[in-house]
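Every protein chain but one is kept in place in this view of the complex.
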């Protein structure tokens, strides 16, 4: 439709197809865009889909799947297998951060990556993280999701020998100011090697983690070529 | 003088005498206030004294001592012994936080408390803290000083079984916004039992820690009375 | 459940068991966590429980009690007696600050402390505070709750000879900016010895006050040992 | 000069002549404006004059007087007597607020009003204010100057039976954010009847106080006419 | 009730009785406070009363009157006459600012002052103000209410020869940030003699204006005494 | 040099050649860029040149001219005549806004436009503007420069029948927050048809005004073609 | 009515009649103002009309038309033709920015201008813009609407040879802070010649664009006169 110019070459240019960000779009617009995109892409995803929007989409889009806790709708092949070597470890600080952490996990899985989850290991009980250090060592890249004071990525980055992507969440109240507090915490991390994405942006973190694994794969292929 | 109404009964009312906050006061004003206060108080303190101001004060105030890294000037008796049971543990995240941490330490010592220092154990290398857990266990109250992302108090409060006072510092740059980042981190701590003071306010943290030990002493005396 | 890693040793480590912060959790998640926690803890608490959530929990969790004005749900023994010497004085500036002040009071009482309440004594009519100075003198630690301009803790700390914990509330409008105004007021208090917690965080204030009384008790026991 | 359009009728329109705000003006520009204004006004004032600027002005403008602590330069008649009934009480919280409080006091006196000063009576020692309540009762309008947490105007307005003008100052550090903290405190005052001016704006407070006394005088004359 | 400490002497101390600010109070609490206050005060007022709250109050409080556009409930004598000389001119910039402007107007009238209203004369069509300059000249004190950019008080203060009280409103969107934009505008007014109150605080503006007229009356009585 | 990629086609693409923004560049870098640019452009400009930088440039760049109050250095042909019909009216609120207003004026003149200046007509004395309404009527586009509360553009846009470009300045103090106050004022203008540029960005305002006159000229030529 | 002073001469003064901004006005007030305005203006417009408000207006105002995606209600002649030469190009970054972009487009068309729309060409797929450069070249003035990071206007202004008006939108989440992020982006544009309007202010952008085309027309008429 005229209201949207679908970026059909994005997968060619950047490695990942366009994904529909649903807020501000009507279910009709989302459905139309999905139908156009399915013609060219094996997987079509829409993020930030509330239950009611899914209900409206269900009858309009054939074969739609809903990942409720991740708030993602997708058209997918029956089976999705990891296409790249390496593991994306995803760690969350608290139970309430789950929707954002799942947005990251489902986006990564639907994009062809292997994911390992570790939930509710915030710094108030640091032993929960220390007892699960194997997750840190077995991952090739880590996504760390935290609200409130957002201190977990700093601790993780001080322990892990791989890139760390930090996702602040809007979970908190008062002087959290909608996620500003953990955002600033993560940007000021005294542990180097932390890349930060927008508040609640589990999706973006997964795409960045995926880019990292794809780069690794391209370097490997290049080296084995030569 | 007319420009200052010294609060001579503050020690009686609140347990601690007034302390001079030097910014915005001329050396002459500081010296005059010190001379009036020494008539009634065994210890007279002024905080935030830069080197040049100390130089100007030295000739005006007899027997003045300068704690350089703490930026404190004081008139004191020759010997200052702890007058209260218990230890105030003071922990800092980085080397650059030292002036604030020393402001806390010297204030506490001049006020009659026993202090144990632990410097440069920030969360980017969490083992430095874990290797020094004895400081956490032997203290009756902890002051934790941190700039940048300010994550240390959360981790400490999750490990320690005593009150924790958090002091954000203005050490950092960019999105630290003059200490706003660690301040918000500390206020949003997911570890309960953390009281926060103003950015760089080592002085205030020491007074609060002192109040806690004085309360403990008063409760002990009350219980042994009965 | 996998979605939560209950921190069962927190009471051992820090003196207080984990408490459930309800926002962002489903009633089912809250109920499950409560059931696991009751196996190990005499008191199980959940904060920020709105009426509708309590209604949903009531049928799922046996023996649940609701402290409505404090918005707290708890599983408790039939009788709760103070287990520590000393009194936590809790003072609020206005009638609208009551839910936060009660969150502090109920948390403290359920944790084994003796509480004395003093409501609606804000600085616009300072005589209301001055007429109740006995509350200030009989408390071992004070929690002061205030919204709007948040000036009460400064005045109290200038009068009281014990630690003061300041709780800003989101009560107010316009340039209160959701509690930012009283938060800044309290952080900038010219009366030393004030520890500040997050906006509306009555719970955290109570835990800190409790830590102070527990520290006192530990010091007393240590001294009587020797 | 072309660079300035002096508002010669302002005294006629609003009761007060224009006053020169010096920042961003060269000494030459200030001197030229003063020379033009003296032709029409018995008193010519310039505010925010640092010592070095006064030195530069001294040789250019005949008969110039410098009020150092108020940072005001003025051309005045030899004697200035109050021209209006009533007293402007000016109260400051701390010694460091003096320059702002004096800016208010000197502006008011040069504009023909009677001033009573009360310095250094901040809320950390509330008895200092209570012991001087006569200043509150004898004033027709009060200007209250405070930095740090800025709580003094609320307390004063709860005690005084006259208009209160609150002046936040930039005195403080850290979470004072250049005077934002006391500004918000004063705007959110739970005591009604407080008008707030810009941070450090002693000048504006004095003009507003003067307007109040002039209005009173006009009403009196009108009533005695009839 | 214990939940409120009514400040019965406030009228004696400050000239105005306490007024009930309704947000955060239940209709029951409001009704109880009103019943206690009516025993001592001829007029009892509650502000920020939405229609539904008024409905709930109506059956509980006898003789209650609702000023809908001002969102004020009051118990009043049958007739209210101005008790003080002088007029409070109230000017609003736009139609949407009406509730705040009416809050000021009704508060002033119920407190015994004479009010003159001038609505919808914002600076985008400055002739609307210039054509009504008689309102500026006949008032003894002016309240200027404006949202969006909030420029009206500066223009009025440059024209009027009396105190000006500026009330920013939350009317606007985007970079208005809930009224922050007009608040800053008014605080930075280059026209001197403007006192600012909180965003949407029509009530506070009226009390301050009333204090100004009462001060005038007291000065007049004092002068005719002597 | 490698450190700069001069955008030589910018004049072709956008109608105006690149202009050097000096902060963060060494005098050597500025001089090198100027020398390269003079090969292709009749006029070469650098903005934000402090006196000391001009001194350093003078010996390095032949034929350099310094517009001191505008803080602009330029290489120009001996004579610069307006090349486009129409007048850019430039209005400033206060004397201290002059450097920004002159940056706009000199940029416009060096770019080939006719400029009319009107300084120091801020809203505190609105008659100064009303007495000069001919400037408003004779201009084809207006640039309005104001600091402090920044109300002037709203008033001008309500009177003028042409596009208005608003330039907030950092002139002010306290709650001006470095020009944030006038910036918000201008963005929230209730007078439609106001375009805002960055704080102190006289340069950008002049380029936009120039674009407007160039567009007019292109439309005229197009219409006379047909 | 007394609640509104319709600015009937605004079209004469500024070229555009007053337009009704609906938030904070009741449907009754809107209808009354429309009825008064239709007596004098060929087109009467009200912006920010939600569906429910339109439903309420429909029965009260004869001949009302609703532009749903633009949220505009208008009384118009049967046919509206462009009255000025030139084209306003309107470009939006994403599908969700459509309501703001349509507000600009419909305002411009109803005001007598020719509009060309280009939707969904954000910088994440820059080829979508580069493939449509004809829109940039054929427009006399460009309005660029963007949320999220708001980078589109900078890119457009670097390519286009005409004035660019930038409209930030509140589309986005987290660190967008309600549109603050794209607003700051646009104000800091390194491409000169960009004028910015308030967040979501499509209306204001259209009026400014219209002023630019009207100025062009006036200059043309003046030149052909001479």
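A, B, C, D, E, F and G are the chain letters, set down in written order, and residue numbers restart from 1 in every chain.
Here, a residue touches a chain if its C-beta (ideal position, glycine included) is under 8 Å from a C-beta of that chain, and two chains touch if they have at least 3 such contacts.
Predicted model, so just to flag it, every value in this text is computed and none were measured.
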Chain not shown: contacting residue from A:90, A:162 or A:175: A:162
Chain not shown: contacting residue from B:40, B:65 or B:127: B:127
Residue in contact with the excluded chain [from B:4, B:19, B:90 or B:171]: B:171
Chain not shown, touching residues in subunit A: 10, 13-16, 19, 85-86, 140-141, 157-165, 183, 187-189, 191-199, 203-204, 207-208, 210-220, 222-224
Interface with the undisplayed chain - residues on subunit B: 94-98, 119-121, 124-125, 127-128, 171, 173-177
Contact footprint on subunit G, counting only the chain that is left out: 93-94, 122-126, 148-151, 154-155, 157-159, 172, 174-177, 180-182, 184-192
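Definition applied: only the chains that are shown with their structure count from here on.
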Interchain centroid distance [CA atoms averaged], subunit A/subunit G, Å: 36
Between subunit G and subunit B, distance of the C-alpha-averaged centres to the nearest whole Å: 57
Subunit C: positions in contact with at least two other chains: 10, 13, 94, 124-125, 157-159, 174-177, 180, 183, 187-189, 191-192, 198-199
Pairwise touch network: line, ring, star, complete, or other: other
